[in-house]
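What follows is a set of notes on a single structure, which appears directly below.
A single protein chain has been removed from this complex, and every other one stays in its place.
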Amino acid sequence: MVNQRDLDKAEVLVEALPYIRRFNRKVIVVKYGGSAMIDETLKQDVIEDIVLLKLVGFKPILVHGGGKEISKWTGKIGLETKFLNGLRVTDAETMELAEMVLARVNKELVSRVQALGVKAAGISGKDGGLLKVRKKKSSEGDLGFVGEVTGVDPKILQDLLKNDYLPIVFPVAMDEEMNSYNVNADEAAGAIAMELNAEKLAFLSDVEGVRMDPEDPDSVISELYTGEAADLIEQGVITGGMIPKIRNCIDAISKGVNRVHILDGRIPHSLLLEIFTDKGCGTAIVRPHQEKYWKQKA
Amino acid sequence: MVNQRDLDKAEVLVEALPYIRRFNRKVIVVKYGGSAMIDETLKQDVIEDIVLLKLVGFKPILVHGGGKEISKWTGKIGLETKFLNGLRVTDAETMELAEMVLARVNKELVSRVQALGVKAAGISGKDGGLLKVRKKKSSEGDLGFVGEVTGVDPKILQDLLKNDYLPIVFPVAMDEEMNSYNVNADEAAGAIAMELNAEKLAFLSDVEGVRMDPEDPDSVISELYTGEAADLIEQGVITGGMIPKIRNCIDAISKGVNRVHILDGRIPHSLLLEIFTDKGCGTAIVRPHQEKYWKQKA
Amino acid sequence: MVNQRDLDKAEVLVEALPYIRRFNRKVIVVKYGGSAMIDETLKQDVIEDIVLLKLVGFKPILVHGGGKEISKWTGKIGLETKFLNGLRVTDAETMELAEMVLARVNKELVSRVQALGVKAAGISGKDGGLLKVRKKKSSEGDLGFVGEVTGVDPKILQDLLKNDYLPIVFPVAMDEEMNSYNVNADEAAGAIAMELNAEKLAFLSDVEGVRMDPEDPDSVISELYTGEAADLIEQGVITGGMIPKIRNCIDAISKGVNRVHILDGRIPHSLLLEIFTDKGCGTAIVRPHQEKYWKQKA
Amino acid sequence: MVNQRDLDKAEVLVEALPYIRRFNRKVIVVKYGGSAMIDETLKQDVIEDIVLLKLVGFKPILVHGGGKEISKWTGKIGLETKFLNGLRVTDAETMELAEMVLARVNKELVSRVQALGVKAAGISGKDGGLLKVRKKKSSEGDLGFVGEVTGVDPKILQDLLKNDYLPIVFPVAMDEEMNSYNVNADEAAGAIAMELNAEKLAFLSDVEGVRMDPEDPDSVISELYTGEAADLIEQGVITGGMIPKIRNCIDAISKGVNRVHILDGRIPHSLLLEIFTDKGCGTAIVRPHQEKYWKQKA
Amino acid sequence: MVNQRDLDKAEVLVEALPYIRRFNRKVIVVKYGGSAMIDETLKQDVIEDIVLLKLVGFKPILVHGGGKEISKWTGKIGLETKFLNGLRVTDAETMELAEMVLARVNKELVSRVQALGVKAAGISGKDGGLLKVRKKKSSEGDLGFVGEVTGVDPKILQDLLKNDYLPIVFPVAMDEEMNSYNVNADEAAGAIAMELNAEKLAFLSDVEGVRMDPEDPDSVISELYTGEAADLIEQGVITGGMIPKIRNCIDAISKGVNRVHILDGRIPHSLLLEIFTDKGCGTAIVRPHQEKYWKQKA
Partner (left out) sequence: MVNQRDLDKAEVLVEALPYIRRFNRKVIVVKYGGSAMIDETLKQDVIEDIVLLKLVGFKPILVHGGGKEISKWTGKIGLETKFLNGLRVTDAETMELAEMVLARVNKELVSRVQALGVKAAGISGKDGGLLKVRKKKSSEGDLGFVGEVTGVDPKILQDLLKNDYLPIVFPVAMDEEMNSYNVNADEAAGAIAMELNAEKLAFLSDVEGVRMDPEDPDSVISELYTGEAADLIEQGVITGGMIPKIRNCIDAISKGVNRVHILDGRIPHSLLLEIFTDKGCGTAIVRPHQEKYWKQKA
């Protein structure tokens, strides 16, 4: 009368038990970007994952960007896009448009979470003074309204979590003269995770993790101590765009985050896979002195 | 040694005492629109007024539109604007743009409040499921994504007020299929005020109040019982665009709001004038059975 | 790199989402008895199930008996076991032993829950005055210290739930003269579920549900309205020991429990199967006027 | 339609905004004495000022004396008044009468605050053990029942503030043998302000502030660092009765009060003038290392 | 080694157990007057009794008068004392003096409680707006500033009890024009007890209770139903000054007090005797329909 598939299901749920227990009431900051923000199925997967984390007792915070959507709109209204050393130069008009686009994306994510029966609150870095920023200096020229985080006031996030909302944040903030600045979402997620001493900080992007051999997709490293990660940068194994990402990870750990993950957003449910399976997925950067603990896996 | 101007100042503050006491911890919903959203000085005046109300112990909630800003952007990207019986027909593309524009305006208002040292939280009708809407039916044709409010879940506003934020709301919400709808800001403000049994609901727009003689600007009526207001509509004294406004006011009072105000947003600090002077400003619509109370003025 | 089995796992977890959401913070009373208390593997399964329910946000309460264990001990010390119309006659010595045995079983269950990382508190019907009882009258003779529940003071359970414990209850209570009585565990679980207006009351025993044809194990009925259940008793389809069980279910629903389940404790994880699959398992007795709701399944 | 006077009023209220924000939820201890306790108009002004401070979110505490009223009564019943080095010698009968008079004055102040719609609670130094005192020693003779403060238990004030009362204190307290002592109100206010780390301590008396030239009423100094004040005493600029007052101020700042004011109680609303105007009024004694802050004015 | 006296002591404490349990966290209003306010030993006894009640978990409130002390002072300053139908005519000067005297007595009682290590807060009917009064009308002439209670705002008492203070009240209050009135302490105690639905209201005065035979001190009745008490008035058994007292008792019970006691304040510890012995002391007026309960004694 009870079929095998249902019995298997029950088994999977029971296997999730130690993970649920371990992260109960812990803060998990998820930086959400890349393909998983565009592909309709992946997008829904991410929302389901994060809603599930919320419902089983974790405290997830979603921080999102929206680069491709911004580009779509600058194109639409004929704004020229300049880059300086790989960074988009953000003039006043682009800044205004970027804030508009990100705010709308934010409300779409809020809608999706609400539709799954969980209360969401979408905010920017301005609300409650969450992010304090100033103009980012670049040695190569004026980047325009690109901001760098100088402080985090976590109270609005704490208030929302206490009242059981899932906070969804887009990284636009103001400086002391009330100018709006666009902040890199990785940087914002990292700053928030540090301020809240998050248990986990997960970067969900189009990167499958750190490879030992850049040419070999099967050479992804599961786990790296911060020291090892620093060595790999020095040895030239980690290169290019991965370098700032990994530095950001190392920094986050040194400032109080327990564990940082680089997850491949192109894999369905990569967030759940990381949290609810022994092998995890992608690359984890971990504290140096906790070997034994992590051998058991987190 | 103490000059007269300072003594006069002290006198004004002391005169404010009975009003501060009367509205202490009371909810005041302010619909904010019209010129006061465009003129830079008036804009700052409104923000100062509402921040002051917050600081002296009231619980203001700001609900704003942004029609003129939306028109600026539809023009910019060459969207055609159609009207049906005076209502803007909102197709999918216009809706997307409207949400973008309103969200950005929302964050600008948040910035201004934060800059005055008060914590603000800007939300839409989607956050926390604040507004439930469905497509508005019109006998004259399809209005597109114009929504009508079918329910209010006030919990997110109550949570924000409890944690001492000034909530700033823009009236975009979703239906059960997760479509976005634009809601008339007057309607949204009214629905919120009713749900919270607000002490006051103030409409700040480019209208100086109800005139006995439409041609005579000095014929503005200070105070109307709901019954009198209904009579004036029937007698043809109140006409045109004022009819739905006044009906909205009467409705709000019948559903639990204590007092509704039509304030002229073109007068600086009209909100403070209404609350802190005996004469008030604009037209107040009041409950029928409270004559004596209101003779003393609220 | 990510294998199919892990992807399937993630899928199962996501499928659990609507069930987790539905029962969030709801009280679920589980009467635990039969083979599932003896077979070592089944025992551990039940504990895992109930711990999982706790961790994902439900509020389970476990009520257990221990008949077979009591028989083992009465045998050991040579106490004669008499039965009166199917009920064990409980003299003073048997009562003392029964309390000893049930209390030890209770602590073993506490140990198992604690070992899985969840806080458990094992109590009897005496602690905090949880169960008020008096001697059960029987027309056929003196049953000795068999009690019938006359009242429930739920405060100790509410206090334990509020402080996040999983309460485990054994049904021994005292009368006003401080005599100890053994209470039928089904009756105790029912009384507690009613007092707390539990969302669910599940009887986990060696019964696979209600059969339309007593001879055909495939004729188990998934769902019965209380009226239908009463009819089946009258028609003689439900017979023997099932009659008091079903009457208890009907009673529980009439007094405020939302849904009662007869689950086969011999099937591994039958509790999870019931809660996390569409088909459920065993027989559910449901309120008469909620057809549509239950068609969607609870 | 809106007259200039009303517009000016609104302007004054808006100007108060930064001051209201700055002192929000801060404790302000006001020592109330001198002419402002006798002149009917000034008395009502002080009460209005302090009620306004309460209503806009500050936490004022009023500490009052009543010397002239006591003298009136000692005269009435023919008690001889002796002075020793400027201090009133307080025998048992005078002490009893002083306590009676001060208690009645206290209740009159309570009445006035209550009449303005704010909850007041009048207490002595005995209630809740607020002030611990012992007999004040004098090298010149026995002062009788004049007490010196040896400790403050602020709990009753904290409880009253938490429950939103305006505490009004008269400085009579008991020693360990339950004898009543009269305490100088300046000393009591200072001790209370220190214990609560008050933001401000204001002495409202018949003194217009510290003059550079004792003969020239226009030479009042607005602001003095504690060091400067000490110098002025040494240089003989500050003389006579001002010396203990100023020493008390310096002491209060060294023990945790942020800023101490000497206000002229003969000027109407001097308390509001000090708090809500840039220039303030009277003389402020301030911490040495906060120059820039105070240049902006507090 | 352990002597009999100590064993007896322990026995007495254990006998107090059911009484302590019964009145745990219950409000007991004690009107305190008569000889027990004058005799030094009796005074200390009353304070010890009430402190003990507080410490073992009751919530006593002390309401006191001070008639003899007032007379002492009116004599001292040569005020003439007029009586109208047995009531003191209170002119403005007498009122001022009465408030002074009562306030001082209040602080003395506060001192005594504090000296026993329990926090006390002494308040008047003005503090927190506790008592609302108006001028008492008399058919026989103008009584002056004698007030009658028209309302009780119990919040200040509830706040003090919640914060664990023993409230001590003297019955002076103000009318709407801020005039002070003296209120009969029996009346004030009754009004407070009713508003708080007190468990007990005890009048401690120089009356030993209701006598069946006015001439026979041994004829004191222990317990009277309100109906019986009314009959005794009609039959002329209860006469003179006892009539208003008993009417006050009957009234208090009809408005929510559970039990009213007339205690002889000349007997040491009569309050404890009443509460901690089976026989009680003085006369209790009780609700009509609770016979069985009171047979067991309260």
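Order of writing sets the labels: A, B, C, D and E. Residues in every chain begin at 1.
Here is the rule we go by: a contact is a pair of C-beta atoms (placed from the backbone, for glycine too) under 8 Å apart; a residue touches a chain by one contact, two chains touch by 3 or more.
Bear in mind the structure is a predicted one, so any value in this text is a computation, not a measurement.
Judged over the whole assembly, touch between the missing chain and the shown ones holds for C, E. Among C:Asn3, C:Thr81 or C:Ser111, only C:Ser111 touches the chain that is left out of the view.
Among C:Lys68, C:Lys119 or C:Lys279, only C:Lys119 touches the chain left out of the display.
In the complete complex, the hidden chain is touched by one of E:Leu143, E:Leu157 or E:Cys281, namely E:Cys281. Where subunit C meets the omitted chain, the residues involved are 76-77, 96, 99-101, 103-104, 106-107, 110-112, 114-115, 119-124, 126-129, 155-156, 159, 163, 165, 172, 174, 178, 180.
Although one chain is not displayed, its contacts with subunit E can still be listed: residues 1-2, 6-18, 20-21, 24, 45, 48-49, 51-52, 55-57, 116-118, 208, 217-218, 220, 267-270, 272-273, 276-277, 279, 281.
Note that only the chains that are shown with their structure count from here on.
Under the touch definition stated at the top, subunit A and subunit D share these contacting partners: B. Summary of the copy comparison: rotating subunit B onto subunit C for the best CA superposition needs 120 degrees, to the nearest 5.
Compared with subunit E, the chain whose C-alpha mean position is the greatest distance off is A.
If each chain is reduced to the centroid of its CA atoms, subunit C and subunit E end up 55 Å from each other.
Between the Cα centres of subunit B and subunit D there is a gap of 44 Å. Taken as a contact graph, with one node per protein chain and an edge wherever two chains touch, the assembly forms an open path, each chain linked only to its neighbours along a line. You'll find the chains touch as A-B, A-C, B-D, D-E.
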